[in-house]
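Only one protein chain is missing; all other protein chains are in place.
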Amino acid sequence: MSSNTQNGGAGRDVAVYICLLILAAIQFVISYQNISVGSMFERMLIVAIIEAALAVLFFMHLWENRGLRWFVLIFSIATTLGMQYGWTDSYRQLLGVPWAH
Amino acid sequence: MHDMSAHAAQHGAPTSFIRKHIFSLDHKVIGKQYYALALVAVIVGMVLSWLMRLHLGFANFAIPGLHLLSKNGAPGDIMTPEYYLQLMTMHGTIMVFFVLTTAPFAAFGNFFLPIQTGAEDMPFPHFNMMSFWVTFTGFIILMASFFVSDGPTLGGWTQYAPLSAVGAVAGPGQGTGVVLWAFSIAFFCVGQLFGSLNFITTTLDMRCKGMSLMRLPLSAWAWFITSIMGLTAFAVLMPAAILLILDHVAGTSFFVASNLVINDSLLPHSGGSTLLWQHLFWFFGHPEVYIAIIPGMGIVSHILITNMRRPMLSHRVLIYSMGALAVLSYMVYGHHMFVSGMNPISSLAFSFPTLIITIPSTIIVLIWLGSLYGSKLRINTASLFALGFVSMFISGGVSGFFLAQPSIDIMLHATYFVVGHFHLVMAVAAIFGIFGGTYFWFPKMTGRMMNESLGKLHFWLTFVGTYCIFMPFHYLGIAGNVRRYQAFVDDYLIPLIPVHKFITVAALATGAAQLIFIYNLIHSRFKGAPAPDNPWQGTSLEWSTATPPPHNNFGDKMPVVYHDPYQYSVEGASSDFIMQTSSESVHSADEEK
Partner (left out) sequence: MSQADLTMHGHPGAGVMSEPAFSVPAKKMAMWLFIIADTATFAGCLVAYGFIRNSTPDWPRPFHSITNVALMTFILLTSSLTMLMGIRSAEKGEKSGAFRWILITALLGAVFAVLHIREWMELLDTGVTIFHNPFGTPLFGAAFFSVTGLHLLHVTGGVIALIAVGIRYMGGRYKADDIEVTGLYWHFVDLVWMFVVPLIYLLNMSH
């Protein structure tokens, strides 16, 4: 059972942790911006994806597992993207047209 | 490649009856348990289809004793319209989940995947055991809905909202029946999650020395690909089922729109979306049909190669095509929703991948046909059923070209054309794969041969009978016969009643032919001729171990693999086949480096 987690060291963990805290704070700041829900959603989602990527790659050590990295990322991203077909119907229910803006 | 000494015996052979036969950790016993579950389920499902066909073919036909099953559903032994729909829903649910997913994937996969990869067992035997018992619980919950006050749900196996989410006001069984249905499905999802975890880790981590991924037989590849699909498909169905349960028991309205009036009463729900259910359900539902059919493809390829005595035209292309089917299956689910009021742009977007998915399907079929062409196929029951699978898959697949196009689908959707299409391409084809696998692997699973004459009789009756049942469905559909009608009273439907009568007779006869199979199965299990270790002169690992395999699959000596899976008719070899474990060196064009 070889383990690759010795890579990096505790210093990196703390650095990533601080990054995550900052990114989380940015999300809270975004919520105070005076913008539409749509653009707020977009900004928050981008920050959340960056956060998730940091957590997956460094907290969960996917960075060191080259083969697993692509397997997990491609698999999860493809599946989650596949679910996004439904949005057009969501907009139609609201506005009667396929796209909101 | 791998260090076999790390393979200490995982768990000793069990001694107590309970550990050996009921709560067994042995993947082989679990595989047989899944097979038994599928057998019970398929019998129930088939009887349900008989009842439905009798009702359709001969209107108001009194089925003796039916009132015992449901007093309200069949007063005076005559089925009510609602009861017809309830039986139809149960037929669909049982068949799709507990037969077509359970038998080719969970049953044969559990038994043969570890053996074909050269593993002693799956890495998580407790999970494996739980996977079966959770699935079994799901089946019991589903069966229980027959016996609750107003019977099982009548919403169809797809349980379209809002009628599935509003409760008993939508009809008998739409209250408790749907809740039980959703619980059953949620259990099934958990079971498949455990199963998939085991299948994938077995394939990736448990292969024996020398067994590279490309040296895995096609059946093992098919189970591997299927388990990857099962991992995410069932994981999405589970929250959908739970949200449906919440709509029932917690008063939410995820799937019910505002201001809905049913049976003249305004429902208190507000704000949900009926299309949301379809999006969630079909996101699972379309991968599901490939989960049902891909194991069949693998099993059939395995059987055909063994009986053709030569490998497929291309091992790799067949694997890549199955993989492409798996990937594309997540991108086409909307073709079930062309007439659901889905955005027309989405219809277009779903139509393209749906047409593209025919390309890997066609490649697979062409590889089968091209490999069969000119081969000296050994005719036995297993190879006959494999041919039957190819035939059904082509016949059912061709109608898919029509349905993939929204403009044509608007005409044909929800008619018997669709029923004929999916029964041939997914249901009967997968059943033929199961039959083929049974005749092929029964000797290895039980240590006894099945009766070949009875098997061939069974094949011909089933083959002809199946076409007699499902081909007329296409005609009915084009004539405009909508599915799920329980009686045909409209002017344009009355002329079609003789066709329905014919189908009913064919269904009863084909169903009766299955008794031959059941007899053969039970008789051979106890009285069949003892099976040799390698009755079909196969090359893959399951044929290099004893019959039936010992507790740790290979006895004292773990296998070492030297060859590609299908080294048949190799020039210069000492016999017409070279086992994967044989150290004989060959120089064949197919040998992967």
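Order of writing sets the labels: A and B. Residues in every chain begin at 1.
The rule is simple: a residue touches a chain if its C-beta (ideal position, glycine included) is under 8 Å from a C-beta of that chain, and two chains touch if they have at least 3 such contacts.
Only a predicted model underlies this, so the values are computations on that prediction, with no experimental measurement involved.
Put simply, the missing chain touches A, B once the whole complex is considered. From the options B:L113, B:L276 or B:L318, the residue with contact to the unseen chain in the full assembly is B:L276. When the full complex is taken into account, the listed residue touching the unshown chain is B:H126, out of B:H21, B:H126 or B:R484.
Contact with the omitted chain, checked across B:I200, B:V339, B:V398 or B:I497, is made by B:I200.
Listed residues B:M238, B:L412 or B:L541: the one in touch with the omitted chain is B:M238. Listed by residue number, the positions of chain B touching the unshown chain are 1-3, 6-8, 10-11, 119, 121-127, 130, 190, 193-194, 196-198, 200-201, 204-207, 213, 231-232, 234-236, 238-240, 242-243, 246, 250-254, 270-273, 276, 279-280, 283. Within the entire complex, the positions of chain A that touch the omitted partner chain are 1-6, 10, 13-14, 17, 20-21, 24, 27-28, 30-32, 37, 40-41, 44-45, 47-48, 51-52, 55-56, 59-60, 65-68, 71-72, 75-76, 79-80, 83-84, 86-87, 89-91, 93-94, 100.
The definition used in the following text is that only the chains that are shown with their structure count from here on.
Note: centroid distance chain A to chain B, computed from Cα atoms, is 36 Å. Residues 75, 78-79, 82-83, 85-86, 88-90, 92-93, 98 of chain A touch chain B in their complex.
The residues of chain B lying in touch with chain A in their complex are 228, 232, 236, 273, 275-276, 279, 283, 327, 330-331, 333-334, 342-343, 345-346, 349-350.
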